[in-house]
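Note that this complex is displayed minus one protein chain, with the remaining chains in position.
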Amino acid sequence: MKTSRVLWSVLSVLLLGSMLMAACAPAAAPTAAPADTAAPAATSAPAATVAPAATTAPAATTAAKPAATGSFLDRAMAGEFKGTTVTATGPFVDQDAQKFAATMADFQAKTGITIQYQGSKEFEASIKAAMDAGNAPDVIDFPQPGLLASFAKQGKITDLSKQLDVAAVKANYNPYWIDQSMMPGKDGTPIMAGIWERVNGKGFVYYPKKAFDAAGYKVPTTFAELTTLEDQMVKDGSTPWCIGIESGAATGWVATDWIENIMLRTTTPENYDAWVAGKLPFSSPEVTNAAKIMASIWQNPKYVYGGTATIVKTSFGDSTLPMFDAKGPKCFMNMNGNFITSFFPATAKAGVDYGAFYFPPIDPKYGSPMEVAGDIWGATNTKPEVMAVMQYFTKAEHLKVWMQQGGAIAPQKDADLSWYGSDIDRVVGGAIVNAGTLRFDGSDAMPGAVGAGTFWKEMTSFVSGAEDLPTALKNIDASWPK
Amino acid sequence: MKSKFAGSLLVNGMLAVICLLWTIPTFGLLVSSFRDRIDVNTSGWWTIFPHQDWVSVQEVTPDASVNRDVPMTFKADSGTSVTAPFEQLQIGVEKDGYRFQWIGNRRVGYLEIQKYTWTSNTNFTLENYKQVLSSGNYTAALKDGTTETALGDNMTHAFLNSVAVAVPATVIPIALAAFAAYGFAWMKFPGRKMLFALVVGLLVIPLQIALIPILKDYVALHVNGTFLAVWLAHTGFGLPLATYLMFNYISELPRDILEAAFVDGASHFTIFTQLIVPLSVPALASFAIFQFLWVWNDYLVALIFIGASPTNQLITQRLAEIVGSRGQDWHLLTAGAFITMILPLAVFFGLQRYFVRGMMAGSVKG
Partner (left out) sequence: MSMNTPESSRKSLISSPVVRAVAALVPLAISLVILTWGFFFVRDLQLVKNTIPQLFIVVIAIIWGVGGVVLLFTTANFFVEQLPELWVHRLQPFIFIGPAILMLTWALVIPTIRTIISAFFDEASVGFVGMKNFVYVFTNPAMLTVFRNNLLWVIFGTTFTVSAGLIVAVLADRSRFEVAAKAMIFMPMAISFVGAGVIWNFVYAAKPVDAPQIGLLNSIVVGFGGQPQAWTAFFQPWNNFFLIVIVIWLQAGYSMVLFSAAIKGIPAEIMEAARVDGATELQVFFQIMIPQIMGTIIAVSTTVVIFTLKIFDVVWVMTGGQYDTSVISTEFYRQYFTYNNNGIGSAIAVVLFIAVIPVMVYNLRQFAQREVF
């Protein structure tokens, strides 16, 4: 017994020794780059550290340059943060990631700040893992404000109102956007959790312009005219609507967009707000009525190409393709956000091959307030180069390239409408900046369990015929977190 | 003799039916990967085979002045003529072996005169593969302000990265698991039952719950973003199944050969390295394939532990970036899926020879 004790202690001493030796090893190894791994820690220290890798004595570098004055963006443009890297993440990949890189190229060239963006298809999982492990990127693009709000509540998001010039930010946005970026912080008081970087307008009806005009159809300006147009199309042997709601794990959001657009046209904005806040139940007459109006189109097999079977199994992007069929349009109208155009065939030209009109008012009393959604960026720290990027997002200028390439609408007031690459985007952009009444995408603003959960789920069940409307609405109400 | 032949026919026949059923979906994918976007979305892949269908022989676009609300008359080049209202033409009117079919809208459509003949849809293209292999360029901004666009060879780079991740992430867990499996199967120690229950129980743990704690450790150790991080994670996630399957195999080995070895004075270590491991080659090879496939096709673990570093990205990450935001680009997905399949299939064929009978028959006898 005694021998073994001795053995164990010897063993543990040796083990400890080997650990220590190993710990020293990387520093001694010529291939190791301690400066490299240490860099992030160094940059998080006071603002004035310039290029920490350049010299081993940080004190010396601070003396070289007097502390710059002006906003973060001014200092960045003056080259103060040259050589730093800002990491970014978000759900967009592929073409959008390339457009983002293109639109930020100018900033990177002028400031010398590198923006390292990594998008991911499993955005929710990767961002939560990174957040909880304390390894989150500097700036994060949230496609829905709900997730940002939950991180803000945990105190993981920087309060931008303490960093940026709030007056300047407010001056450049419709107040509605500022309201939508205020979220409760850790102690419950609202913080400015993010910056609306680019947005989109919803409720636009796209149609194949050539055939639409050739058939003599006119853009409807009222709901009654829309119904007349639908019936005319049916009489002419065509199907009016192209609808598809499949979207992987997010299947069903197209249906929620429809209901929200109809809600805004059939009741007051106040009721809409109450509904989004959970005060007006789904089973209320207002919401039920909106769902019924939607169903009157969706569940009419003559109105929808392929009927409900096609609706549930067709991805929202693919659902637009029959409009561009080589043998003429199989269906004539698709209602969606302005981002849908990037799912059209690459050869289709705006204004020639397709046009768009705004979904007409249903009840003249309520008009047609615009439903909007967008990408809000939050920051996880207060590094000056990070704040410079966030401040840059508040200027429409940063989006210029993307606007030209199409697919992004600027919410910033300093956006020049001439920057848009297509007339349709220009109309949407103008409407968003100037519109009096904006309302945020209801499902995006509801708690995740409803807005990204039961609202989608129950609507798909209703559309697929598995449930009747009252049951579906009652189930959504039951799922609202108490 | 006769019954043997019949038996072999029956065996091979059944096998052929099952194999056909299993292969048809993949074959459809292969065919689709060579078809262009429009074809993929508008006709079934099986239309590449000769089949009978109504094929357009003539198109007639009526003059704008023609009243389409009353019966219309159309005459084919062959002389056949048909008079029918729009509603009938839309369904199709058959006469003299021809079909008169109205295509599209009453006002902007046209009439197609069709004949029922043999046809096949053999419009193949390599465009999908070209696009997958060269598009989705990663544009990295350099510090001097210029941008650097890595072209198609980035895919090759990612391919090599995936190999660099998959090989150690396959070998390390198998080595650990083989030792542990032997320990559970043939050694006595306190807590043996409890620890084995633990291994079985851990099979059910979804790896998603482990991502955050592991990431925390990686951040502390500065290994996040390296292959090492992915190897260790895959080792941990693969170990329960590896240990369980290896245990199952090693414990089934005949007890008498081990007994004989102990009588000869061999230690556990000698028996393991010189007897058990050679005997377990089929099981080791089987599991190696599975683990390799899981690692190879994994996206989530790579995403979280490698993340943004463009130089260390794996092939699944690259593919996700190419087809990620537009899930309905089926024509690209088909090509992408096939590219990722090549190596796993090669590994399967490479290890195939370890599954043949007789590998162990001789040693068991000894």
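For reference, chains read A and B in written order, and residue numbers begin at 1 within each chain.
Just so it is clear, a residue touches a chain if its C-beta (ideal position, glycine included) is under 8 Å from a C-beta of that chain, and two chains touch if they have at least 3 such contacts.
Fair warning: this is a prediction, and the values are worked out from it, not measured in the lab.
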| item | value |
| --- | --- |
| Chains on display which the left-out chain touches in the complete complex | A, B |
| Subunit A residues that touch the omitted chain in the full complex | 3-4, 6-7, 10-11, 14-15, 17-19, 21-23, 25-26, 29, 31-33, 36-37, 124-125, 128, 147, 150-151, 153-154, 247-252, 305-307, 309-310, 312-314, 322, 330, 447-449, 452-454, 456-457, 460-461, 464-466, 475, 478-479 |
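By our rule, only the chains that are shown with their structure count from here on.
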| item | value |
| --- | --- |
| In the complex with subunit A, residue positions of subunit B that touch it | 38, 41-42, 86-87, 90, 102-110, 136-137, 139, 141-143, 145-147, 208, 211-213, 215-216, 218-219, 222, 224, 299-300, 303-304, 307-308, 310, 320-328 |
| Sites on subunit A touched by subunit B in the complex | 37, 82-83, 87, 89, 92-98, 101-102, 104-105, 108-110, 112, 114-122, 125-126, 128-130, 132-135, 137, 211, 214-216, 233, 235-238, 247-248, 315, 317-318, 321, 325-330, 342-343 |
